[in-house]
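The other protein chains are all here in position, but one chain of the complex has been omitted.
Up next, subunit A:
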Amino acid sequence: MQKPRIRWHIAVFLAPAVLIYTSVMIFPLFNTLRLALFQKVDQERVYVGLENFRTLFFDPTWSEQFWNALANNFWFFLIHMLVQNPIGIALAALLSHPRLRFAALYRSAIFIPTILSFVIVGFAWKLILSPIWGIAPSMMDAVGLKSLFAPWLGKEEYALTTLAMVSVWQFVGIPMMLIYAALLSIPEEMLEAGEIDGVTGIAAFWKIKLPLILPSIGIISILTFVANFNAFDLIYAAQGALAGPDFSTDILGTFMYRTFFGFQLQLGDPHMGSAIAGAMFAIILVGVCLYLFGIQSRMRRYQL
């Protein structure tokens, strides 16, 4: 038996990536979860166990904000699932039509909002929807719907939905592209076989294509879930850290930011901030696990 020599080059190849990934991502992640178990008492860090989470979930001063942010976040996610993904799928279905002209042009143009930063998107829509500038009201006037106009971003009952729609507008390109790719990979013979059986047009979409792209729809759903529960930038750019009006657009990301850094008179609290991060981590983890074990493993993979 020859003693295996140590292959140093493997270590050299792996070291930089593993080092940076571990020290800047994995270690801080666990350190944040650890910090959530402490609290500052008289300038000293004291271990308090799950006390911060108890405060977050049940103490009225905190829990009201937390459950509000969580509920808002679910609403935000729901709108993405119900509006963004169906529109994305519909656009992809149109674009993948075999003899459609200018498909590449449409595709590139519809993807443009996705590449813009949240700051641009947030402000641009804020200006367009602003009653001062009047673009939105005068456009609605032109189609006779002026009475429906309201300063949506300033009204508690509409602001969150409006921002969710802005976010949908921005990100519709991602489900569109992924579904488009999935639709293109469906072999022509399958569609022709359907055609012989008289399944064409819209029926072909529902009966043949949709079942085949279900795995991709699963992927978009989980991507949407993770992105939404980790969102922050758009709300912050459009409504500021206070997520106004009266916290009606507050989601977990803005709540964590406010708690961590403080705002106005409230001082920043890194330990409570960590506790919120811990809650976000748990939610995302549950979502990802549900997807991996509940949905993906049961989904039938068609051999294409």
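A few points about this structure:
Methods note: a residue touches a chain if its C-beta (ideal position, glycine included) is under 8 Å from a C-beta of that chain, and two chains touch if they have at least 3 such contacts; residues count from 1.
Keep this in mind: contacts and distances are computed from a predicted model.
This figure omits one chain of the complex; the name its UniProt record holds, of "Endospore germination permease", "Carbohydrate ABC transporter membrane protein 2 (CUT1 family)", "Lipocalin family protein" or "Tol-Pal system protein TolB", is "Carbohydrate ABC transporter membrane protein 2 (CUT1 family)".
Among A:131, A:154, A:245 or A:270, the one in contact with the hidden chain is A:270.
From the options A:89, A:219 or A:243, the residue with contact to the unseen chain in the full assembly is A:219. Across A:57, A:74, A:158 or A:260, the residue that sits in touch with the chain not pictured is A:260. Although one chain is not displayed, its contacts with subunit A can still be listed: residues 7, 9-10, 12-14, 16-18, 20-21, 23-29, 31-32, 35, 87, 91, 94-95, 97-100, 102, 104, 106-121, 123-125, 127-128, 133-135, 138, 169, 172, 177-178, 180-181, 184-185, 192, 195, 200-201, 204, 219, 222, 226, 230, 232-233, 236-237, 253, 256, 260-261, 270, 273-274, 277, 280-281, 284-285, 288.
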